[in-house]
Structures are given as C-alpha cells and as structure tokens.
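A quick write-up on the structure given underneath.
Excluded from the complex is one protein chain; the other protein chains are retained at their positions.
We call the chains A, B, C, D and E, going by the order they appear; numbering starts again at 1 in every chain.
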Amino acid sequence: MFPGATTDREAASYVVVGAPLDATTTFQPGTRFGPDRVRQFSESYDDYDRRTASRFTDLGVHDAGDVHPWDDVPAYLDHLAAELRSVVLDDAVPATIGGEHTVTYAGVEAVDPDVLVVLDAHLDLRDAYGGNEWNHACVTRRALDVVDHAYVVGARTGSAAEWDRAEADDVTVVPPEDAGEWARSMQEDGILDGDSIYLSIDVDAADPGYAPGTGTMEPFGLAPRELRDAVRAVAPYAEGVDVVEVNDRDDGQTAALAGKLLREFVFTHAAEA
Amino acid sequence: MFPGATTDREAASYVVVGAPLDATTTFQPGTRFGPDRVRQFSESYDDYDRRTASRFTDLGVHDAGDVHPWDDVPAYLDHLAAELRSVVLDDAVPATIGGEHTVTYAGVEAVDPDVLVVLDAHLDLRDAYGGNEWNHACVTRRALDVVDHAYVVGARTGSAAEWDRAEADDVTVVPPEDAGEWARSMQEDGILDGDSIYLSIDVDAADPGYAPGTGTMEPFGLAPRELRDAVRAVAPYAEGVDVVEVNDRDDGQTAALAGKLLREFVFTHAAEA
Amino acid sequence: MFPGATTDREAASYVVVGAPLDATTTFQPGTRFGPDRVRQFSESYDDYDRRTASRFTDLGVHDAGDVHPWDDVPAYLDHLAAELRSVVLDDAVPATIGGEHTVTYAGVEAVDPDVLVVLDAHLDLRDAYGGNEWNHACVTRRALDVVDHAYVVGARTGSAAEWDRAEADDVTVVPPEDAGEWARSMQEDGILDGDSIYLSIDVDAADPGYAPGTGTMEPFGLAPRELRDAVRAVAPYAEGVDVVEVNDRDDGQTAALAGKLLREFVFTHAAEA
Amino acid sequence: MFPGATTDREAASYVVVGAPLDATTTFQPGTRFGPDRVRQFSESYDDYDRRTASRFTDLGVHDAGDVHPWDDVPAYLDHLAAELRSVVLDDAVPATIGGEHTVTYAGVEAVDPDVLVVLDAHLDLRDAYGGNEWNHACVTRRALDVVDHAYVVGARTGSAAEWDRAEADDVTVVPPEDAGEWARSMQEDGILDGDSIYLSIDVDAADPGYAPGTGTMEPFGLAPRELRDAVRAVAPYAEGVDVVEVNDRDDGQTAALAGKLLREFVFTHAAEA
Amino acid sequence: MFPGATTDREAASYVVVGAPLDATTTFQPGTRFGPDRVRQFSESYDDYDRRTASRFTDLGVHDAGDVHPWDDVPAYLDHLAAELRSVVLDDAVPATIGGEHTVTYAGVEAVDPDVLVVLDAHLDLRDAYGGNEWNHACVTRRALDVVDHAYVVGARTGSAAEWDRAEADDVTVVPPEDAGEWARSMQEDGILDGDSIYLSIDVDAADPGYAPGTGTMEPFGLAPRELRDAVRAVAPYAEGVDVVEVNDRDDGQTAALAGKLLREFVFTHAAEA
Partner (left out) sequence: MFPGATTDREAASYVVVGAPLDATTTFQPGTRFGPDRVRQFSESYDDYDRRTASRFTDLGVHDAGDVHPWDDVPAYLDHLAAELRSVVLDDAVPATIGGEHTVTYAGVEAVDPDVLVVLDAHLDLRDAYGGNEWNHACVTRRALDVVDHAYVVGARTGSAAEWDRAEADDVTVVPPEDAGEWARSMQEDGILDGDSIYLSIDVDAADPGYAPGTGTMEPFGLAPRELRDAVRAVAPYAEGVDVVEVNDRDDGQTAALAGKLLREFVFTHAAEA
C-alpha cells in the first residue's frame, strides 16, 4: 500500500493504481518493480504537510494495488484504462504509478482531458519505434489523438521527426532551462485555468544525478525543486496524474523522488483544486 | 568479442552469436545484458585447457556479435534462425548466448537435430504462458515440434499440465539428484551416439547459490561440476549449443559460469566430436 | 501478499505473518526488509508441486500481512504471540517470516509445542547478550522455558557457556556434517511422532555461499537440499513454523531460498500431517 | 583512523569519536557503518586546504576510535557524553561521527552550548516517537532541554506537533530555500558572535541526489555548497560538531560529503575561531 | 562500439579510442571498465541533436576499440600516443575514453596543442606521486612539458606545491564557482581563437552527486550543464579530446554523463570548428 493511502475505495478522492508495465524499455529494464519501489521509499515521509497544513491520511487516498500486465500491450492498456475510468466515474482522481511511460495512454483515455502536461526528458512523439506504436517513446504522440494540446516540459532530446512534430500547434516544448520560469508563469498567469488537465511525470525529466534509477538517463535535466514547482503549478487543474519510468537499479533516490512528487500532487490538488 | 574468438567467420568451426532477447521474462529482467556480460566475465580464463591439451584460440571460434531483437518475437526468431542456419551451412557449430530461453527455438530450427538436451530447472513445456506461445516457459514444448526427443536435465518444477506433457514418450526428465549419474551413463554407454543433438544450457539449472544472476531462481539445483559433466557428456554429439537466461543482477558469478560452460563445450566438441 | 496465499483468513489452514523485527542484529542490519523480500522472491515459483501432486493455492494459505515492531521488544513479542495464538485457536498453522530470530519466541509461545527444531548456524543459547535477554542470540534459550526439548540442526558456533548449556538433556545439537543423516533418520524412524513440534528456520543455517543475505554469516553450513530434507522430515509433525534472519544485502538468493523452504513446509505438512 | 588525524590525544585540538548507534532508524538501517565509511571515503582528500592555507595534519586532529553502542540507548548516551566531556575538559573540540542523530544529545550534553545549529531535513522536535523519547526524530527536542536556542537549517518536514513546537521562541527554522542566505548573513552579521555553539550535521539535510546513503531521504534539500557555506558560517563559533545519519547503502557519495564537511569544519575553526 | 560510431576508419573525422588504464588510482579502482561502460550507457541517446540540427551518425565517428594497457605505463603511453598520432595524421580528431587521467598525456603528445583545457576537481600538477611521475595526479604537470598553457577548470584541491605551481604564468585555475562564467566568456570573447586546443574531461570535475562512479570524489564540484557549457565553449577550437576517470562503481550515471559530454563535443566541433 502507498503509505498513508488508508481510505476505502468508495470514499476515496484519489486512487493509486500500480501499472508495472515493463515491455518496451529499450535500454535498462526494471520498471516492473516501479510501483512497489515507489511505495517502499515513500514510507519515511511525514503524514503532515506544512505548506498546505494538511495530513495525507485526511485527503482520501486509496491504493487499489497493481493492474498486472500481460504480453498484449494494447489489450493491457484497454484494461487499465477501464480501471482508471471507473475511478473517474467515482469522481476520484486516478494516480497511476508506472511502469513504463506507455501506461500514460490509459490514464489519458480514462480522464479524456483537454490538455496533457508531460514532464519528460524525451519528446515521446514518435509515430512508432521499432515498428511498435505502443513503445514508450510514442506515448505523447498517441495521447495527442485524445488531447487538444500537450506541453512537454524538460524535453531535451528526440529524433528529427519528433522535433518536426513538436513544431505543430498542438505541442509546446519547454526546454529544461525554461522549466522553472514556465512553472512560475503557469501558476501566476492562470494559463491552464478552465482546462481539464492530465499530468504525467516521467521521472527521467530529472537530471540523472537525482534520478539514476530509470531506463534512459538523459543528462542536463531538471532539479527536484523544479519538478516540484511544475507539479504545484499544474496540480490544481489536473484530473489525473501518473509518475512513470522508475526502476530498481539505483539506491532508492529515484523512487523517493517519484513518491514525493506524487504526494506533492495530492497535497496541492486537495488544497487548491 | 568472446575472449579468444579470434578466427575469421569463413574459417570458423564455431560461431558465437549473441541473442539479447529480454521480452517475456516474468520476474527479474536483464537477459538483454547476457551476451556482453558472459563475454566480459570470460576474460580471465586461460587460453589453454589442460584436459584436452588444446588452446581455445586454436579451435576456430568466431564471434559474430549480437543479433538485436525487436518487438515482434516470432519475426526475430525467424531472423535469428536464418543467421544460425547460415552458420550450419558453413559446417560450423552455432553457439548462441542469450537472452531469454526463447532463443533456443531459433537454434533448434537452424540445426534441425534429432534430440534436444536441455539443462534447466524448469520443464518449459507449457503450450502458452499468459496467452503467448513464444514465452520462455514454452520453449522446450515449441522445440518438440522439430526434434524427436527432449531430455530435460535438472528439471525440478513445472505446472501440472507440463508434468503431464513430460510423461509422453518424446520427453525424458532427469531430476537434479540424478543429473550426475545421467551424465556418467551418457558418456559411458554411448546412448546419444548416432543422433544429432542440440544442447541448450539454461543457467538456472544451477542452484541459485552458484547462479543468482538469472530471472527465475529455483533452489535445489545442480552444482557447477554437474553442469560441466553434462556438457562434457553431450558435447561430442552436438551440432549446436546455447547458454541462456544470464542477467546482470549479481556479482558476475553467473556469467562466469555460463562462459566457462560454453568453453567447456567447445574444448570437448573439438577433441571428441 | 505471499504468492499464492489467496485463501481468506477464516478458511485458512496456514497463516503467513510478517514480523520485520530488526532491533538486535549485531552485525549487518536489514531483517526489517525480510518479509517483503521473501514475498517478492517467491513470485516466480510454480503453483504446482510435483512431489506432493498439489497446488499451493489449493492448500489454504492466507497472508495476514506484517505485524510492525516498535521499540519495546518484549511488548512486541507479546503482541505478536497474541496474533499467532489467534491463528492456532482457529486450527491453522502460523507461518512467520522474520525479521530477526527473536520473533521465534512469539511463535513458540503461541503454539506451545513439546519440541522445538531449529535450523541454525548458531546455538542461540545465551542467557543474555550485551545485557539483553531478548537478543536474537538468546532465542533458543528463551524457548527452552516453554518447550521440553530443542534440536539445533546445523549448529557450528557458540560461546563456551552456550556449548555447556547445550550439554543438558533438553538440547540436542546436530552439527552441519550430520544434518543430512539426521533428517533421514527423523523421517524413517518416526522419532518425532507423537510430539508437537515447532520448526524454526534461521536462514544462516545454510552456507553463506547459498545465503549471503543474512546478518551473521557463518561458513561451513548446510546445502539447500539438506535444509529441504530437514524441513520435509519435520513438517509432518509441526504445528508452527518460521523462517528468519533474511535481509536485503544480497541479490535475492537468500530470500528465494527462504520462500522455497516455507513452501516446502506447507506442501509437506498438507500432504503428510 | 580518520585520514590525517595523526595527532596524539594529549596534544589534540580536535578529537574524532565514532558513535555507530543504529537503534531507532525507522526506515533504512546501516548507520552502524557510518563512522568507518566516512573514514574510508575521506581517504582521497588532499592534506592541504587552499582557502585557509593550512594542512589538516597540522591542525591537531586525533581519532579516538569508536564508542560501541549497546542495547540501552540512554545509558549509551551517558557513556558517550562522558567520553566527549573529557575531550572538552582537555580544551579540545569533540567531533562525533554517527551513527544515528540521537548521538547529538551526548555531544550537546558534553559541550553544554548556548545555541544548537542543526542542518537537517527534519525538525526532530518530537517529544517521543513510537513511545521512545530517545528516537532520532526527537533529538533536537531533547537538546532544547540543554540549549537556549536551536536553529534548524534546511528543515522541510515534521509532524503538526513538531511545527507547533517550532513556533516557540527558542527555535528558528530556516527552510532549504533560505539556507544560502542564512549562511551569508550569519557570516557577515556576526549574529552568532559571543555565543557558544554546537553544530550538528544530519547528512539528510542534503538533497537525496547528493546523499542517498541515509536512512530517511527527503527530496528538495540543500546542495553540497550550501551545506559547506553553513558549516563555514557556524564553525568559528562552535565548540563541538557532529556529522550523522550516514549509512552504507549507496556508492560512497554520502560518506564522501560527510567527511568533507567535517574537514571543512576543522579548517574553518582552526583558522577563524 | 560507441553507439553511432559507424564510420570506417579511413573516412572518419573523429576516432574514438578506449584507453582502459587503471594502474595508479590510489583510492577506488575500476577505470579499466571505463571505456566499455561509457559505450554501454551511451546506448540510449538519440542520434539526432536538436541544437546543431545534425545526426551523430552523419558526423564521421569511428570507434577503433581499445588499446589495452600493460604493466609498463610509460611504454603504454608511447604506444597509445602513436595510435592517436596516426589519427591526427589522418586529419581526424582523436577522442579517447579512459581509463585513468594519465592517458591524457598520450593525447597531448599526439595532438601537440598550444593550450590544454582540463576540466578536473584536481590540479594534477604534482611532479610525482609516491615516486611515480606517471601517476594520474601528475598528468597536467607532464602535459605542461608539451603545451604552452593549461586552464584547469573546476579545480578545487591540490597539494601546497601544486597550488604554488599553479601560480606560474602557464597555468590558469578556474574555481568551480567561476566555471559557468568562464565558459560564457570563452564562448563570447573568442579568447581561445587562433590557438590549437586539447580538451581533457576528468569526470570528477562534476560534483559527486552527479558522478559518484570515479576514483577520487571531491565534493562542491560542477553541475552537468556547467560541464556541458565548458565543452561547448572549447570544442570549436579543439583538435583532440578525452573523457577519463569513469569507473563501474555506481549505477551508470557517471558513464552516461561522460558519454553525453563526448557527444556534445562532437556535435559542437562538427558544427563550429
């Protein structure tokens, strides 16, 4: 159980769902251990949050356990989306812990938001990767079939074709150097106000120094406080969230960061949404 | 390059091929790093082998590098089988380093032997696993479409249906406790003589104490010398070999064992085949 | 959840309880992670057991989760004993996963057996260690306040005072070299027949080559099959069991062995008790 | 021996004492290895310090080895305090390497300062934790029985009750975002001048990206240079110091940072006190 | 092969050479694994670079494999220098992956530049270390026999004698705090214009939080983007490059950073030189 997620399903405002998909990681595997690792390394966090003056256990979080993947990725995503949609239908916010980034598609399908905000080192705008349109490097592209606009915050790499696609009107790329300023302006200018948002946190948005436990490290990334500020800026408008791409190949610092950002989302959403 | 595999492809009697497939491991992933890890931990072995009074570098071994997988496993197996068949057509022995056990099917297709000898903790006789007939837990079953008989040496676990399948005439299960005696009788009684054999070494046949770096550890397995003796007994009759299921989640002892067994195969085959 | 422990509490014949006590380990800590690690590394085992022709999921195993320790060890042991006693009162067999060896005292109190069989490298017969009578090095001594006799199988080290205490009539020490023969004679001669037994498996009974993930490694220990045979010999007469002293400081081989031995206990007990 | 701590006890100006207490860590244990690990990873530092134009080996540092804990934490703290008091009586500065944060109480008792400066992610202001008033989460609260004022620099989490306690006049909380400015003002405005200070460095004040080898990681923390600047600002007024909460669960970066900060303390104190 | 280094030797503009020397590391060894580890952790980088709008595979990079060391370090350096000189004679840029820093001397000999720019935590200006003038702590001093000037960027430690040597006219030390500004001014003011430069990247220039996998961690170092900006500033003028001191004692983040900086060098040099 995610620490503090002690609310019953029926009464829950937030439902944590583990989605340990680990099918298309091209370099270092291990995202199948992501949900349990994030739960484990969130154990030592205080229940109380000073900024919002609230207790995590008072915010109505339920942990529904994991939805276990099988070999057919599209079928799994359908099944996961159905699970998450049932959360949405209960007026709760689905909070998915990956697993590889691909699972975001299920979250987006379930929430059906206007706007997707992705924190990610990678554009993930490929049409297909190695012939597979459900590879984790394609997930933002797939999501654009559902959403009207995607912000990709912290993005610093992609193929030429992805950068071309990123030029289109429905995509805004925020380079890592501008992420802090972007969060500030989002928060202050109310740009996202009125939109329905889905927030996806690919932990490789962080610099590998802070998050080495991920499948495709990409240097020159965000600092933890920049990720936090982006989460705080987006959370008030979000109707779904996920944190993905955590594996077990480090000393726990990546899972600790991921779990902290998920809590930050909940505290902010509960206080401001 | 596998250490000592210095012969050119055209002149080679043995061709090492890496097959870093890591698609269907259900527990701990990492077989994608198997070929490189086996190569790395074979570095410190002496060129000279005392028992056969031969040098590895004199035996005509070539390392053809890796055949990189993609998402479509059956297509990959076809492609790999074609590569390995070209080795067979050149009258050389294909020696595959996995990768998950599934790659054995490509070796069996390429060699088309009468008999398959598998060293494995698992029966791998499932018809399908999670709906997937190309899961690594099905590979011996798949191979029985090609071979007339399979010995599964060191097997100590399987589903009820697998044990049923193992009752059929075309399968002989040798429990770990009998593996030593089996190797002795194979060697002395010439039982395999006259057959064309393919030898597949799933490193989890060894007890996890000796080989913790594998995806599905199964206690109560073989000691390294028992594996060695089985390799020595089978190698003289073998026309193809593989060693599979090594991952990078230990301190190198599993890869060191796998590389040693592969060398043992080559030394024995060159001396006695 | 321990894999396959899918039975409801009311209907259960075996109740798994995690007892992650990690208070008095003198060398390498980490037994607090033992229960979860044993559960995790038992994931890849087949449901079906060939020898007993039974399925684990058919045997009525429930996982009651963990009983979390706090600073007052005697109070914790009381609380844990109460939990385990409620299992006994329901005519189920308590199966504790440690945590340090100290937790065995709670199991012994709950079951109140005639005889304790401990697989352990250490005598654990100290009256106190560093002034603390609840140190894990005292647990067999404490248990002798409850049981009539203790077998310490695999024991190879202790203080002079412990070896003196071991001379008494109520203790039988079986050195590692004799453990195989002891298991055979127990099984064949029915020596334990008629007694009520509690079986405690301190994983450091195994040689460190097989179980490095434990707090106080002691070389020259048992092989995994010897541990297995001892479990098979004792299980038919046992009314409670535990496996203890697993930590997270290895590559999982220790937890895999511990989980396998616990399953071996259940399969044997269900078939023969 | 701490590298360079080559001075005899009688002639020493600084006495390093290891206090490997590891009793109340609630999440990841291992602080018992802290002192040796800090010594080991301080091996590669140059003797010479450019900023202060001094050699570490000229500054009179002695390493008195470790004071080994036993089960009775309050008794241990008494004993440790006596050891450290003997250092103070010899007009030397005690420099403790933990071990868990609890050991700071012994240092504070020995030095009896006016002011405590703690670098810490946590308030450590609980009255008790799990019924234990000597838990590491209570150490700053305990110290307030001795000191007149405590600065908690880098603090970003605590219970509601701790934040309430932090409102009192005798506590100043400096959030991580203000730590740099705080160090600058301390240094420039001479605020600490005239007071007797004890400096306690809980290494989890640093962001987990820089110090993953600690028991309770808390993201959004200090950068190493901010820690350094705080040490430089406080050291001239300090009569005792400790660095605590380092464990062995990383690649050494946490111990390297801790050892560097301890040296920074000594260089600054020797030059400016 | 370094990922994307697919050009033939004859056609190459950049030649990657592995130099796994691991002879004089005084603290943590393992640089012998540096070249393979940098290659491995560069696998997941995109071929395309957005800033320069170029593909790595279009830039003419060849990987010549490793030049294996033997016990005689000066002889090895001679041999390596000859290899690298042959690259220079072919009008290609040698790009060495260490190995310990000592290998830079071979690069400097081969390129014979006017100016050496070293990114390093250490001055490396010792005349000898432990009686050995070829120790890695002497390499910049040795290089000053060849070059007219050395910039040591990020330097924060050295012996008193080294700091004295650094006062001479032919050395400029840029402390870590000034490295960002230095890179900006180099880029904007064209200071290096007209000179022939050799760039050596000792990965310990980075803070250990970003690069723990190196032999002698030194806290308070550069952030990855600062290293990147220094590489971008120097690359247009450089005729040779190396990245050194990466070992295998972390989770890959150090090798990932090193490989990224090497690519950054190539992209910048190809675009601007």
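Note that contacts are C-beta pairs under 8 Å (C-beta built on N, C-alpha and C of every residue); 3 or more make two chains touch, one makes a residue touch a chain.
As the structure is a computational prediction, the values presented were derived from the model and not from experiment.
K.L.:
So which of C:Pro69, C:Gly215 or C:Gly259 would be touching the chain we can't see?
P.N.:
If we include the chain that is not displayed, C:Gly215 is the one touching it.
K.L.:
Quickly run down the residues of chain C that touch the omitted chain.
P.N.:
26-28, 156-160, 163, 177, 207-210, 212-213, 215-220, 249-251
K.L.:
So which bits of chain E touch the chain we can't see?
P.N.:
Residue positions of chain E that touch the missing chain: 22-24, 29-30, 32, 70-72, 130-132, 135.
K.L.:
Contact with the hidden chain only, please: which chain B residues?
P.N.:
41, 43-48, 50, 55, 207, 209-211, 224-225, 228, 250-253, 256-257, 260-261
The rule we apply is simple: only the chains that are shown with their structure count from here on.
K.L.:
With residue numbering as the guide, point to the option in A-B, D-E or C-D that repeats A-E in over half of the contact pairs.
P.N.:
Selected from A-B, D-E or C-D as the counterpart of A-E: D-E.
K.L.:
Roughly how far is chain A from chain D, centre to centre by C-alpha average, rounded to an integer in Å?
P.N.:
Each chain's C-alpha centroid was found; their separation is 37 Å.
K.L.:
Averaging only over C-alpha atoms, locate the centres of chain A and chain C and give their separation in whole Å.
P.N.:
Here the centre of chain C sits 42 Å away from the centre of chain A.
K.L.:
For chain B, jot down the residues that touch at least 2 other chains.
P.N.:
Within chain B, no residue touches at least two other chains.
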